[in-house]
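A quick write-up on the structure given underneath.
The other protein chains are all here in position, but one chain of the complex has been omitted.
Let's turn to subunit A:
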Amino acid sequence: MTLPTSSAAALELTNICKSYGDVPIIHGIDLAIKPGSFVVFVGPSGCGKSTLLRMIAGLEPITSGDLVIDGQRMNEAPASRRGIAMVFQSYALYPHMDVYQNLSFGLETAKMRKAEIAERVSRAAKILKIEPLLRRKPRQLSGGQRQRVAIGRAIVREPRLFLFDEPLSNLDAELRVQMRVEISNLHRDLGTTMIYVTHDQVEAMTMADQIVVLNGGRVEQTGSPLDLYNYPRNLFVAAFIGSPRMNIFPTSALSEGIAGDFATTHSLGVRPEHLVAGPADVGLGSIAVEVVEHLGDVTILHGRLPNSHHGVTVTLSGQVEIKPGATLPIGVSRSNLHRFDRGGLRINDGAKL
């Protein structure tokens, strides 16, 4: 089942800034988004993801910089003329209209013919499996159904760009996974450019073609999920992407012998899943295990390095018999080490990038 593909938008942000009064919130964002891609904005709370999205939507004036959609500067264009549809975190369905009216409202506003409206609504309803709900009011729907209607309201307009602001954050875990897959499928079927805001990094990793990591109103790094995972450009991205988060050791916390190998390095990053028990390229010594978490498929250990007592997290695959209080020699293969300089930037050696 496919909708007639509406054209997908290319998006270009150049030095976009935003201030509320005198307070700068977004500090010069440059970003190029290819037509048809699925872009995810991630970042900690308050970093400006929603603000950026709302500037693209036209709900928030842009303080400075250029917003170019399909080659046209759109800074001043009203929201309705940008060809964008948005799905809000709170769904923002019209409470007094039934599902059909919620979907058709935008089309009626555009003065579309009744017959065509009916056709588009029924097509969207079919895709989202909300046909039996068309005569219900939003308050008679469950969270997941409301979410579908909100998405339906976006797709009937056949926009060239979809914006999603944390659309799944009000759903329970199971439904989130299901809707995540459905949104990904929708993207594949429609082929439209989508920008998706979340602070759930599993959503980011699984859905995105391109992830944009934001922090404090700046872009920390842009790239494919695996790029960010394998080659985080700085300590922030290294710690933000991946779960459990990457172990970051100042080289001073490591034993003499190892630290000597990394004279120019200020800190070392090792993902918990890359640490192995037993001998490896780089031995980190025997850790004192403090907490053991059995998740079934993996076992997560929280312990302390020898000497410096720096905290460390280790993810071992499978179910490992080990008790708190035990000691365990750990190490890591050299190719899985991330090195960072004094300023927190990645040091690339020959092997990587």
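In this text, contacts are C-beta pairs under 8 Å (C-beta built on N, C-alpha and C of every residue); 3 or more make two chains touch, one makes a residue touch a chain; residues count from 1.
Simple rule for what comes next: contacts and distances are computed from a predicted model.
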item	value
Chain not displayed: protein name in its UniProt record ("Quinol oxidase subunit 1", "Sugar ABC transporter permease", "Carbon-monoxide dehydrogenase small subunit" or "NAD(P)H-dependent oxidoreductase subunit E")	"Sugar ABC transporter permease"
Residue of A:105, A:231 or A:262 touching the missing chain in the full complex	A:105
Per the touch definition above, residue among A:90, A:224 or A:243 touching the missing chain	A:90
Subunit A residues touching the omitted chain (full complex)	57-59, 78-80, 84-86, 88, 90, 92-96, 105-106, 109-110, 153, 157
